[in-house]
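Only one structure is covered here, and it is reproduced in the block below.
Missing here is one protein chain; the remaining ones are kept as they sit in the complex.
Order as written gives the chain letters A, B and C; numbering starts at 1 within each chain.
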Amino acid sequence: MLYVLPQEKLSSWLKGLSEKYRLFVPVSAEGFGPYEGELYLEARTRLSVKEFFLPWREPLLRFEARPGAVPEPVAGPEEKRVVFGVRPCDAKGVALIEKVFSEDEPFRRRREGTFLVGLMCREPGSQCFGWAMGLDPFAGEGLDLLFVEREGRYLVSLFTARARELLDENFAPADEEAARALENEREAFRQKYAAAPALEKLKEAPLLALYEAPFWEELALPCLNCGACTFLCPTCYCFDVQDEVVGGEGVRVRLPDACMFELYSRHASGHNPRRSPVARFRNRFLHKFKYFLDLYGEPLCVGCGRCIEECPAGVNLWDIIRTMSEV
Amino acid sequence: MSWEPKIIAFLCNWCSYAGADLAGVSRLRYPPSIRIVRVPCSSRVSPAMILDALKSGADGVLVSGCHPGDCHYLTGNLYARRRFYMLKKLLEFAGIEPERVQFAWISASEGDVFAKVVTEITERVKALGPNTKFRKVLRETGA
Amino acid sequence: MVAAPKKNMIPEPARIERVVVETDDGLLKSFYLRLLDEEAHRAFRHVPGQFAMLSVPGKGECPIGIASAPSEDLILFTVFRTGLVTDALHRLPEGTVIGLRGPLGNGYPLEDFRGKNVVLIAGGFAVTTLRATLVYLLEHRDDYGEITMIYGARNPGLLLYKPELKAWQERKDLKLYLTVDREAPGWDGLVGFVPQITEQVAPSGENAVALVCGPPIMIKFTLPVLEKCGFTPEQVYLSLENRMRCGIGLCHHCNVGPFLVCKDGPVITLAELKKLPPEY
Partner (left out) sequence: MGTLTEKIREAAAKVLTEGRAEVVVGYGPGPLPYRNRLVAVRSAEEVNRLVWPSFGVLNPANALHKLRGQKVALVATGCVSRAVVVLLQEGQVKREEVYLLGVPCPGMLDPAKVRALAAKVTRVEDDLSDRVLVTTSEGKKEIAREELLRANCLSCRHPSPPLYDELIEAPARPVSAEPYAQVEEIEGLSPSARWAWFEKEIVSRCLRCYACRQACPLCYCPTCFVDDSRPQWVGKTRDPVDTALYHLVRAYHLTGRCVDCGSCEAACPQGIPLRLLTKKLEKEALSAFGFEAGLDPEAPLLFTDFREDDPEDFMITHELKAAGKI
């Protein structure tokens, strides 16, 4: 279903939404925040919408910090949230994470309580390669609504029935011309971009040959083994669980973790199956472009380009994909 | 006001702890705000220990060792002096009230000095009020 | 969105009914647990080889193999004191309530072993889930062929489940070989490392499976022996361990390549393992 919203009606619609839901929008190049009139729509943000589903802090239990205390589950947030200005790649990231987390209670609760309203990019970002990862930004994967800006108005695609409740009187059903315009745009995108052949090659590459390939040492040399790429990545989903105790009380929280950290795979005995920085580096990319790809048919990457743009050490994901696919 | 500050005191085993002991044995009066942790030497105290005390709810921290020349390990306190100087400058720079973290030399014979130092620190911390900036609170939401 | 059963990471309260110090060094203790909820306790069903997350509030959770057989009333965990959580566990007295989340993982495909000879090879405290297996096999004795167990520890004081070992030694329908690394006072049993003893026992690979649990070095030297005895990689079952957080296939800490120890394992055949990167 396609609707049209005049561009000048955007803020009044957002204002109306913010009265009924907790509304989040991109507030700066850094990321999303509560809607207070400010909007940053120039480009995708540095932090993705992942944090709405795998938050920096997900409490699971609360307990008295004494032997024998029986913990009490923490009920998650109840209220409904709307996130506006989600880039199609980020929404696809959520959809990819959902493949793993579909049965996870906290994730599902957040997913069910959150509307994702997409906004099409005017043009691909400078390091964007979503198309190469098989992303069709018009397909609305992970989204409830998608806004495509065109000649002073938004063409709004409805992808879920539940999202109808978000529309107000300013949304008019689109006429045929608008529908055609959107279809043309989508067609033009398909003409111009196609999934990278690298993915097909990676599917066929034998796992152990990739693992044992000689190039990892060289590729990993500049990598700092920090968590910047994993925390910024809209698809990295690994988490840690920590018990936090203050005084006599505690909470068990789930928080993002990074496979780049030495602690990530270190056993209590001190043994670490991925002790070397190279091994951790390799694991991250094998997860994204082999393990996940083999299991789900898609890479664990939406091509947003954040890691390329933000990696302080200049690690280039594209180089890695290319090198891997040549095994 | 009924609030009594909590002050964690890291006292070196050889001088300051004995000084605190003497203050007690001599029945000197000082506020009950102090909680003592005995350490082998003032140089054993790391900034993580000091900040951990504040994080865990202390309103002030005192680290005390032997006077220069008296260190059981000869120079431990002299190394410590430099470290604490730098730590204090750093905490001040970050806007943590410098009065909350104090350093002292107290010998085994200075029970009176111990009592006065504790009294003084307690008053200063009382004037500042409870440590709210650097005290961890348990949160279920947020970043 | 998929409307699947919800999974969460909420442990169930379980009381420590009994604690047994298993070894002379005191580093291994057995905890016999009962879920507080009677219904849940009765409903607790597991397969030998599975594990559970044991949880001490304020310290965290850690994965421990289930050492009791499904038929046994109390759920048994024998825990080596090594990290934050296990250290806290070791300090808890009988009667304390802790958290239990499980059973998790796949367990041994015991149904598939029916009619076959089963060889259990254990080193050190990794014997726990093989204890569960052995108890099960003995309960279903007629369903299986010859049962052989080779179990070694560094010294006699480090053997677990000593009273049971004694009872098992007397059984005619079980070949039990206990061994220690070195001669020790009062020990008149076998002396030698597990791989050597396995070589002497020389179990036949014909119509048999071997379940091997032990430290990496023991496994490394035992596998070639089994190969010589005629066991193919498909007939050898191992149990993996890796650091894990969730135990339910989400957090990805325990991955060995695409294989998640918590969800796809911990039990894996040598044949499958050979296809994976050696990250365990």
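The rule is simple: a residue touches a chain if its C-beta (ideal position, glycine included) is under 8 Å from a C-beta of that chain, and two chains touch if they have at least 3 such contacts.
Please read all numbers here as calculations on a predicted model, not as lab measurements.
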| item | value |
| --- | --- |
| Absent-chain contact - pick from A:S102, A:T160, A:Q242 or A:T323 | A:Q242 |
| Residues belonging to subunit B that touch the chain removed from view | 47-48, 51-52, 55, 62, 68, 75, 78-79, 81-97, 102-106, 112-113, 116-117, 120-121, 133-137, 139, 142-143 |
| Those residues of subunit A which, in the complete complex, touch the missing chain | 30, 42-43, 46, 56-57, 126-127, 218, 221-222, 224-228, 230-232, 240, 242, 244, 253, 255, 258, 261-263, 277, 308-316, 318-319 |
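We take it that only the chains that are shown with their structure count from here on.
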| item | value |
| --- | --- |
| Chain contact topology (line, ring, star, complete or other) | line |
| Centre distance in Å when subunit A and subunit C are each reduced to the mean of their C-alpha atoms | 38 |
| Separation of subunit A from subunit B, taking each centre as the mean of its C-alpha atoms, in whole Å | 47 |
| Per-residue overlap in subunit B, given as positions that touch at least 2 other chains | none |
| Two or more partner chains touched - positions in subunit A | 245, 250 |
| Subunit A-touching residues of subunit B, taken from the complex the two chains share | 56-57, 136-143 |
| For the subunit A and subunit C complex, residues of the former touching the latter | 60-61, 63-65, 67-71, 73, 98, 100-106, 108, 111-112, 207-208, 211, 237-243, 245, 250, 252, 254, 257, 259, 264-269, 273-274, 279, 283, 286-287, 290-292, 294-295 |
| Of all residues in subunit C, those that touch subunit A in their complex | 1-2, 4-11, 13, 36, 55-62, 82-84, 86, 91-92, 95-99, 241-243, 245-246, 248-253, 255-258, 275-280 |
